[in-house]
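A short write-up of the structure that comes next.
On to chain A.
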Amino acid sequence: MFRKLSLPNSLTRKNLMALTGLFLCFFLVIHLAGNLQLLLPAERAQLQYNHYSELLSHNILIKIVSYVLYASIIAHTIYALVLTLRSRAAVGSQGYAYDRRGAVSPWYSRNMGILGTLIFFFLVVHMANFWYPYKFGEVPMDMAGRKDLYRVVVIAYREWWYVALYVVSMLVLGFHLLHGFYSAFQSLGLYHTKYGRWMNWAGRAYTLVITAGFILIPIWVFFTKPTPLP
Partner candidate 1 sequence: MKIQLKIWRQENARAQGRMVDYELTDINPEMSFLEMLDVLNEQLIQKGDMPVEFDHDCREGICGQCGLFINGRAHGPQEATTTCQLHMRHFKDGDTIYVEPFRSRAFPVIKDLRIDRSAFDRIIQAGGYISTRTGDAPEANAIPIGHDVAEAAFDAAACIGCGACVATCKNASAALFTGAKVSHLAMLPQGQPEAAERARKMVAQMEAEGFGHCTNTGACEVECPQEISIRHIARMNFEYNRAGALKK
Partner candidate 2 sequence: MKLDAKIPEGPLQEKWSRYKATCRLVSPNNKKKLDIIVVGAGLAGSSAAASLAEMGYRVKSFCFQDSPRRAHSVAAQGGVNASKNYHNDGDSAFRMFYDTLKGGDFRAREANVYRLAECSANLIDQAVAQGVPFAREYGGYLANRSFGGVQVSRTFYARGQTGQQLLLGAYSALSRQVAEGNVQLFSRHEMLGLVVIDGKARGIIARNLDTGAIERHAAHTVVLATGGYGKIYYLSTLAMGCNGSAIWRAHKKGAGFAAASWTQIHPTCLPQSGAYQSKLTLMSESLRNDGRIWVPKKANDPRPPGEIPEEERDYYLERRYPAFGNLAPRDIASRAAKERIDAGFGVGAQRNAVYLDFAHAIREYGIETIRERYGNLFRMYEKITGHNAYERPMMISPAAHFSMGGLWVDYELMTTIPGLFAIGECNFSDHGANRLGANSLLQACVDGYFILPYTIGNYLAGELGTGKISPEAPEFETAEREVRDQLGRLLTIQGNRTATDYHKELGALLYDKCGVLRTREGLRQAIDDIRALRADFWQNLKVPGGAEQVNSELEKAGRVADYLELAEVMCYDALTREESCGAHFREEHQTADGEAQRRDDQFQFVSVWAYAGPEEEPELHREGLVFETIQPSVRSYK
C-alpha cells in the first residue's frame, strides 16, 4: 500500500504535504471566521450561527470543498506517515549514545509528527461532538426551524474540562502551524531572502491569530455562559 502511495520521491511528497497543509491553513481561516459568530450577543449568535451552518451543509460548492478538505486531511496524514517511516530508515538503527541535537532547532519543528497525531485525535473528538450529531444525530430546532448547532456548542463549552481540552489542543495546533506554515513555503521553494523573511513573519502572525481566535471562543463561552433560547 505504501509503495503505491509513495510518489516518485520525498520532494514530491513534501510538496504534497505543503499543499495540503496550506489548504488546511486556508480552511482554518474560514472556520474561524464562521465560529467568531459565536461571540455575538446570544440571541443573534444563535440565529446567525445556525443559519451559517445550514448554508455550509447545503451549498454544493461548499460540499465539494469539504470533500477536498477530507481528502487533504487524509493525504496529509498518510504522507506524514510515509515520510516518517522513510526518515526512520534513513537514520539507521544505530542512534547516538549522547544526543544534544535538540539544542540547535526548535522542539516543535522536530516533533511535527507527534503534534500532528495529537491534532488528529482532537479532530476525531471534535467531529464526533459536532459534525456527527449535526449530520446524523438528533439536534433540536431553533426558532427559525433550523438545526440548533449553537445550543450543542454552548452546552459543550460549559464543561471546564472540555474547554481545557480545547485550549490545549489549540496550543498543539498553534505549534504545528508555527512550523508548518513556514515549512510549507520553504518546501515549495520560496528561496528569496527578503520574501522568505516576510512569509516567515506572515506565518507567525497567522499562527497567532488562528490560535488565539480558536482559544478565545470556548473560554468566552465558558465565562459568559450565554443561555440559548429553547
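Note that in this section contacts are C-beta pairs under 8 Å (C-beta built on N, C-alpha and C of every residue); 3 or more make two chains touch, one makes a residue touch a chain; residues count from 1.
Candidate selection criterion: all candidates are chains of the complex that A comes from, given by their letters.
It should be emphasised that the depicted structure is a prediction, and the values quoted were computed from it without experimental measurement.
Set chain A beside the options 1 or 2, and in this complex the one it touches turns out to be 1. Chain A makes touch with candidate 1 in their complex at residues 8-15, 83, 86-87, 89-92, 94-101, 103-106, 109-110, 112, 179, 182-183, 185-191, 193, 196.
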